[in-house]
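First the structure, which I've put down as structure tokens, then a few questions once you've had a look.
As you look at this complex, bear in mind that one protein chain is not there, while each of the others sits in place.
Let's turn to subunit A:
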């Protein structure tokens, strides 16, 4: 065997190795056929080595069966090892060894028994388990410690495979708790844990064992002398951890059990030395238990403090698991966790990504109205340096908390802008419409916003969401931009040419996506009513794009062109300021939200940009584009559209002039209008009539493309 291994290792290439292996396998096969007993076990050992390297070894399975049946210990051992490695439930050969296992379980030598137990516990199929369960149960009760240890864990495996057999083991499991041998005790606790997890009735039964378990734990914690099981000064931390876990399950949702454990848990928590990993393991399990049972609040505070101490630990592992648990309790024990906020925020700077992720989740959960400003500073710093896989999570988290707790609209807008400049590529799609909606509601900040956005646009145009929002704002509030003065920001003189230059750069840049270009073109068009000198320039831009390759742009350009030529008289009305948009209003209620948000300018006519020109099909007005882009923030209206009626060419504006109603445009049913009048897109308009004014008519119209 040794020789073979040496030869294989000396192979220098994969091909050479394969050749050697093949030769060896052929030899082994011949060996098996010969049936020479002496050499069999060595051949199988060789085969197992080959198997470990990743080569197929199915032909060895029958050999395993034969070797297991042999009376000699060494052969049995290799046979069982082979069985564990090569056989699994799906192979038929595994059934053949059931009988051998059965015999070996009653063998006189405990070592043979243990081999059989081991194999059964490792790869026993449901069939085998059912057959052999009574044997295992017998061994649980009447044998020496060595066997009992293995038998208990074997029983665990059986229960996992065949849950119905659990009742078989319940009585013996209980009596095993009185064993002194740590190994047996450990196995017993695992077995009981498994039984309880499977069956709630058993759980009730074992609750009575809580005092006993508490006793055992006390013994472990106080008696510092047990050199065999000592790990770094803690006596048998593994057993302690398991008992704590069982106590957790037993005490969950049960007051009597929890009360019985309270003292013990406090004792363990205070007395365990956590300078080494072993102690920390025990403390960690204690904390988990305290959190999960009905413990008194003093105990809970103690637990959170332990977790806080962990956070300051130098060992990264401990920091990581502490944050994992804090995550679970941050909802219920919010204040206690808040005390450790500083440390958590520091962990954002750790070098391990998983630690960073935990710190991020925790930090986001800890943001409140009180600490929003300082937390946001930290989060923004984090965003600029965080690894790429965490960026989108960070941006959405930042947006969420900003929405819930922002102290002022200006701060909110600033924050969003900052995020867009730093990580614009990783934000979610609905950020753009959300931001636009937010801007429209902050009417006093329109001037400030548009100035800021303009400056950002001029600096760089690679971040698509930012560019889109900037274009939209410039289009809407271009007049404020050109006025040049603004209270909250230093005034900079911006000429019409500058603005048009900026928009044109966006239009022409290869970095702009088609959607962005759409935004830019529409903005340019809207400016035609807000500026005075350069309308011709706009006209020429628009007509250039009339022959653009991109279908969407071309369509818009052509329509805008038509707006210039044929419908110039309506241009002003069509391109007017948009109203405050309601957010996420599913179906109705813009009437309500307009009450909450400040109406931007009561002097502006309320019915807006409907431009419902229901002209015959040859006309060109496309409602979709008049809203400034396909990304409208309005929600799709699930209500069915009523039969489209076309009126005469009067504008809806006139019809509703003077009525206190509001028009709400719903997102169109499609984004793309097929060419050549092949299809139609329905644009729904809902008329909100909060004051129940009488309406001359109510209609919905459909747009047909040219």
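As a convention for this text, a contact is a pair of C-beta atoms (placed from the backbone, for glycine too) under 8 Å apart; a residue touches a chain by one contact, two chains touch by 3 or more; residues count from 1.
Just so it is clear, contacts and distances are computed from a predicted model.
Peer 1: Unshown chain, UniProt name, "NADPH oxidase 4", "Auxin-responsive protein", "AP complex subunit sigma" or "Latexin-like"?
Peer 2: Going by its UniProt entry, the chain not pictured is "AP complex subunit sigma".
Peer 1: Would you mind spotting which of A:132, A:162, A:268 or A:318 touches the chain that isn't drawn?
Peer 2: Of these options, the touching residue for the absent chain is A:318.
Peer 1: Determine which one of A:32, A:284, A:519 or A:567 touches the chain that has been left out.
Peer 2: Touches the omitted chain: A:284.
Peer 1: By the contact definition given up top, give the residues of subunit A that touch the hidden chain.
Peer 2: 2, 5, 9, 45, 48-49, 52-54, 56, 73-74, 77-78, 81, 84, 88-90, 111, 118, 121-123, 146, 149-150, 153-154, 156-157, 160, 182-183, 186-187, 190, 228-229, 231, 236-239, 241, 245, 277-278, 280-281, 284-285, 288, 316-318, 320-321, 351-355
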